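Yeah, one chain of the complex is gone here, protein chain that is, but the others are all in their spots.
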Amino acid sequence: MVEAFKNSWITFKSIFIGMGITIRHFFGKSVTLQYPDERPVLPNNARAKLYVNIDDCIGCNLCARACPVNCIYIDTVPSTSDVDLGKTSTGNPKRFWLTRFDIDMAKCMYCDLCVHPCPTNCIYMVSEYEYSEFNRTNLIYHFSNLEPAMVAEVKEKAANEAAEKQRQREEMMRKKAEEAKMKQIEAKKQAEEKNDGEKGSEPSKKENGDS
Amino acid sequence: MTQYLLNINPIAILVHAAIPLTIILVYALVAIWAERKVAGFIQDRLGPMRVGGWHGWAQSIADLLKLIQKEDIIPADSSRFLFKFAPFMMFAASYAAFAVIPFSSSYIGSNINIGVFYLLAVTSVLTLSIIMAGWASNNKWSLLGGMRSAAQLVSYEVPTIATVLTVIVVTGSLNLMTITEMQSGNDILGFLPNWLIFQNPFLLVAFVIFFISILAESHRVPFDLPESESELVAGYQTEYSGMRWAMFMLAEYADMLLLSLLGATLFFGGWNSPFGEFMSGPFWSFFWFMLKGLLLVFVMMWIRWTLPRYRVDQLMYICWSILIPLSFINLVLVALWEVIF
Partner (left out) sequence: MIEAITDSGERREMTINMGPQHPSTHGVLRLELVLDGEVVKHVKPHIGYLHRCFEKYAEQMDDYAKVIPYTDRMDYVSAMNQEHGYVLAVERMLELEVPERVEYIRVIMAELQRIASHLLGIGAFGLDLGAFTPFLYLFIEREKILDIFEKASGARLLYNYMAVAGLMRDVHPEFKDEVADFVKTFRPKIKELDDLLSYNKIFVRRTANIGVLPVKVALNYAASGPVLRGSGFKWDLRKNDPYSIYDRFDFDIPVGSGEMGSLGDCWDRYIVRVKEMEQSLRIIEQALDGMPDEGDVMAAIPKRIRPKEGELYVRTESPRGELGYYIVSDKSASPFRVKARAPSFVHLSMLPAISKGALIADIVAIVGSIDIVLGEVDR
């Protein structure tokens, strides 16, 4: 009986202590951020969205290779000799047209691994976090700034140049091959001549040797 | 009988039916909003803030509109009629009980002499509707919830009635209006109102027991076992959605108000003003009455957002081996006190 009363007393006491705490909070300040009206300020280095400064990209593909989920898609076309793509702001020479630089943010897991290997620091995370979309394909961000016509042109040019180079190379190869053939023939001839000479002298040697 | 029926004025019936209904509906909308607000403030949040401008006051209305539009889902293997019927029966039970509540010094739905008895009898139908809902849903969680609430409500009715009896012992009347009228005036210690809770120290104990039992009767934390969301998903409401679920919600809040008002009537002088003649009259008495009831409702909310809940066997233990003996001992003590003083 006494035990039961004591227990009830302890129960009541703990309940009142708890209620005291909650009523203090009731009159205390709230911590709510009224989201669309007030927005949280993310720190500068928050990892919320990827951004690529395409002007600085040299198309080295390091970021795509670092990505664990393979959500960066890069296509490059080598620039032709008549255009100079210039240099990045870090001083690296650009050698490729970026015909495609897509990042699928729906697939990205914000791990930051693609950011670190970039030699020109042109791929980085920004703290913008309001970019939801109704259609998932809209989350594929296209960073390449080449127009389709330009892409086609560049591709054609590159193809032409490649073909040209190929031709030149073939030409060179042929020339080389010819030269090699010539050389071979000459060498053969010489060898034959030598051989002849040697043949002629051989017996004498033998003779010499014999003698 | 026929003579009696013929004498009834249909307009009077409508008015008498409409007044408590309006009070319940308005109260339910406000209380659901207030509950969320109280929860928010206690938890250092803000609660609903968007709908309707100032502190989201229209949130419940928006929710109600949403619930009305929802599809009425009835589980395939359920007992269809009972499933549909249960929420309305539950609401009807608590609504009917409002008939004997003296809302103001000049308004009571039905001034019958067995008011308290009627009220307790009618609210016990609640149990039935909850079992009905739990069983008809053909869902195991619902069934468990229904069984729990049946056991809980039946058990806690005993201490409730025992403590109500203590009041009746003191007042000698079952009529709630009479009980209230007996509590007017400010005579205790010269300034305290003549409320029953101040009249007799054992009535204070009775009130504590009564309050604990009505927490269980209206299944609020820490006795909210029939619908404890972390154990039974949503208890007997698991399969309900849309308007039927809203009926349950409404009935639950109505029940909460009903029991709080009963507590206010029995222990806190009903519609009597705490300042004697000052601020009394039909309107003020309504104001004081609602204020007392709503304060009790607020305490219920406050408790809800503070405490964890009991387990089902502990709940039964508290009822049968603490509250019931205590309330009967208390009844005897109150009676003795009345005889002696």
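Read from first to last, the chains carry the letters A and B; within each, the first residue is number 1.
We adopt the following convention: a residue touches a chain if its C-beta (ideal position, glycine included) is under 8 Å from a C-beta of that chain, and two chains touch if they have at least 3 such contacts.
On a predicted model such as this, the values are computed, not experimentally measured, just so you know.
The residue touching the chain not shown here, chosen from B:W141, B:Y156, B:F202 or B:W288, is B:W141. Within the set A:D55, A:D84 or A:D112, the residue that contacts the chain not displayed is A:D112. Contact with the omitted chain, checked across B:R50, B:K70 or B:R311, is made by B:R311. Annotation for chain B: contacts to the undisplayed chain at residues 39, 42-45, 138-141, 143-144, 148, 221-222, 224, 228-233, 305-314. The chain not shown here touches chain A at positions 7, 10-11, 13-15, 17-18, 21-22, 25, 31, 42-43, 45-47, 66, 68, 109-113, 116, 125.
In the analysis below, only the chains that are shown with their structure count from here on.
In whole angstrom, the spacing between the mean C-alpha positions of chain A and chain B is 67. By the touch criterion given at the top, residues 38, 40-46, 49, 302-303, 305-307, 321-322 of chain B touch chain A in their complex. By the touch criterion given at the top, residues 4, 8, 15, 18-19, 21-23, 25-32, 34 of chain A touch chain B in their complex.
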